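Inspection log for the structure reproduced underneath, given as structure tokens.
A single protein chain has been removed from this complex, and every other one stays in its place.
Labels A, B and C are assigned to the chains in the order they are written; within every chain, residues are numbered from 1.
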């Protein structure tokens, strides 16, 4: 019998070694496997290379992993956010290396790793500083850059529900990078709100088939959901809405009035 | 208001000109847009280049298009079937050209066209006759072949349901090539069993978002389904199971015993 | 000063040019405002790079869903007809030329349509590119929405970009607070002047040889207001 579920978060991240390359799903906070990252911090691995769209925001999850000094290098498209102070400090102090990849190339390179593509030509970034020193090729009158796959030892991702075969469904824009990261890592670990019986997930709507998944751990239903349905009552970080007397903290997160981070 | 639905099959295939490259969804009979192909035959276009996994079986659909002498070239992975007599004859008589592409390269080349990839390196077919004269490249110790996108003027595909924005869901293995073909053609035409109100399809389960679809036409629920659920009573070709003395009707529409009204 | 369009008026002006049924990606920042000014009754389908078509406006404060955000990581909503997909599919949509239009901010736009909007090249800046380069080369049309001048008074329309490029020859139109410009083979051509702005004034502010499209509207902002 196939049972990819593991009992707890500790077991879910077991075996991630110092120096490992770890893909981390999520776009900002949506779909970020915060519980798995916390377990990874507890487990103690360091000198990690992180592949993720962002480099953490606030003090949670990826940001905390960086704050704890566990990250040697970040491969991402958008590290700089209003609340990326942990990354910013580590970067400015030269404590970690940054490899900047345009978001679409990042996604396609991850997909290529999972799909056995040796390399591909992308039109993105041609003529920009990110094209310097790269192989250019003209195809049908357009210039492209050669892009190579990005693989990882481990992918940590967050889904809504999974079954014991490792089939996963996501919720809304929390899907983002997770389905492709699941295909590109030697070991893929998925945290979900709940594990459901085999045969419960609609076979037409499964986004990540279990073939890409090695371990599944249930972390409990998020506070803004009930039976998988949105019930509201939280802020963008998923924290319960403040009572009338919410005091703004003295941190930069409150300085965001226009919300843009570019 | 966006309304991609068209009134009938004639309108659905309008504008397909002689010499056009037409992608045709389906794997064998599953997902083959037989009604659209019939309309294309009626519309009269010829000298077509067909991109499809197979080259037709039996006397229906793609096989009939070939039998009618409308096809100049077939790009496919598996033309030879036990019932591909129309293709076989045309090929042996030199009336059409065949470009044989391994199935995975065919799929990936179609995807590449839709995803704006200039070309990619595939390990498939290295060392085989299909690699002759092709660009080889060694990447990380493995040899790959350069593969280029396959685009089309029109894609004809078959789905289960669609809405007026052109969002499409499929049924079981009838999905096959259709979602990628929808992305790779200038004009994508979808036949579905039924058109449903906007907002009815689950946003998490939409396989082809409407951005890839230009025209949608309803052709009626297939005879082996009721309310989208399988009710049985047909053979592999979708024909009603023979009753002990079932006389083949002159008009296929009257042969519906399982509640379909195709 | 009052002749110049403010951000909201500019967003309204841009929105008025988006045809019914268009698939549009709105960049982070000012372009996001365009969503609030789409003509009522028109169906424009908004794409967000993080995996959604059919994005709706911001939710009421109590209805913020942390799983439903846009590229700027702000809460949005889901319209009937919406669809979700993963990042490779989302950027395949862009790169494959399926979006009709993308509206971006800019540091500089050159007269050949080069765009610089991701980095000022400052040596101590932390670089971040996000989806800007993919968007710039992906959409059928790339419109830029920006003030004509920087806070320091320099023209953002330039002969050649001095900031690091986002994309080459990708911008087709620029909406500024003073005028709308098309990028043509002969450089920037004024499509529309706002308020009392004149062609000569624009030439002086930009230092560029600007032409005037035969169809240019001299007082579009007023026209807008009187609708």
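Methods note: contacts are C-beta pairs under 8 Å (C-beta built on N, C-alpha and C of every residue); 3 or more make two chains touch, one makes a residue touch a chain.
Since this is a predicted model, take the numbers as computed values, not measurements.
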| request: Just list which of the chains on display the missing one touches. | output: A, B
| said: From the list B:14, B:43 or B:98, pick the residue that touches the absent chain. | reply: B:98
| said: Just to verify: which one of A:5, A:105, A:158 or A:183 makes contact with the chain not shown? | reply: A:183
| message | List every residue of subunit A that touches the chain not included in the displayed model. | response | 1-2, 111, 113-117, 163-165, 167, 183, 198-199, 203-204, 206, 209-212
| query | So which bits of subunit B touch the chain we can't see? | reply | 27-31, 53, 57, 77-81, 87-88, 91-92, 98, 100, 102-108, 110-111, 122-130, 170-180, 207, 222, 224, 230, 232-238, 241
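Rule of thumb we're sticking to: only the chains that are shown with their structure count from here on.
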| query | Once you find the CA centre of subunit B and the CA centre of subunit C, what distance in Å lies between them? | reply | 38
| task | Quick one: report the Å distance separating subunit A from subunit C, using the average Cα coordinate of each chain. | result | 28
| remark: Expected list for subunit C, residues touching two or more other chains, is 78, 84-85, 88, 91-92, 94-95, 138
| Residues of subunit A engaged with two or more neighbouring chains | 108, 122-123, 170-172, 207
